[in-house]
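The other protein chains are all here in position, but one chain of the complex has been omitted.
Moving on to chain A:
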Amino acid sequence: MKVLVAIKRVIDYAVPVRVKPDKSGVEALIPKLSMNPFCEIALEEAVRLKEKGVAAEVVAVSLGPQHFQETLRTALAMGADRAIHVAAGSGSVSEPPQPLGVARVLAALAAREGAGLVLLGKQAIDDDCNQTGQMLAGLLGWPQATFASKLEAAKGDLRVRVTREVDGGLEVLSLPLPAVITADLRLNTPRFVTLPSMMRAKKRPIESASLEQFGLAAADVAPQLTTLSVEEPPGRQAGTRVGSAVELVRRLREEARVL
């Protein structure tokens, strides 16, 4: 079974951001970029499937500007067999590709590669959309299991068992393959990129693909949404003291209007 993993390059999780003075978006205080943590977890799971013999090949794919190739290099170092970079986007980090465009490319790629499973992070930490996996499943007509915290599959199985983290607790689903699964935090702890694996990864090629090869045009991956403004949340107001429970209820009803 071939496993496709979608990888996004984002502002590193540890970097503080601030709202830009013109309110058009956020900017990072330092220009440090890394693989999206949830994509890392998805990739780690794919590599583990390969180590268990369930997956025959792990293919990492990224849609974005040129510099996304550096993160694909890390994907190779973590154990991906192949890495495909689909060029799109202006090159500025503040305009990352949007979920629907990414899903369209992944759908075309999954079909071309004959993937049996597509693993993604549940969301990217820059836009927090949490949409790409779901849209992809819809475009492909495949079953989906999102927020996966456990994945059980054995070699040769036609189904996978996924434990999902949901509001009420945990939900266990059984999905027929091929399927789309998005990774949540507790699925695994990604391995370190070791020096020997990075050395080998630097020598390996990263395939370049264009939208045309998938029968897509720039319009298919162009942003559908325009950000009108980004503002900081209002500052914290000072609290007020109330004299009794009766007063509290009255003020909650009349002033805060939550009762």
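Basically, a residue touches a chain if its C-beta (ideal position, glycine included) is under 8 Å from a C-beta of that chain, and two chains touch if they have at least 3 such contacts; residues count from 1.
Here is the rule we go by: contacts and distances are computed from a predicted model.
**Q** Assuming one chain is omitted from the figure, identify its UniProt name from "Electron transfer flavoprotein-ubiquinone oxidoreductase", "Geranylgeranyl transferase type-2 subunit alpha", "Exosome complex exonuclease RRP44" or "pyruvate dehydrogenase (acetyl-transferring)".
**A** "Electron transfer flavoprotein-ubiquinone oxidoreductase"
**Q** Considering the whole complex, which of A:L29, A:A56, A:V172 or A:A218 touches the chain not shown?
**A** A:L29
**Q** Sort through A:K50, A:K150 or A:R191 and give me the one touching the missing partner chain.
**A** Final answer for the missing-chain contact: A:R191.
**Q** In the whole complex, what residues of chain A lie against the chain that is missing from view?
**A** Touching the chain left out of view, chain A contributes residues 12, 14-16, 29-32, 189, 191-196, 198-199, 202.
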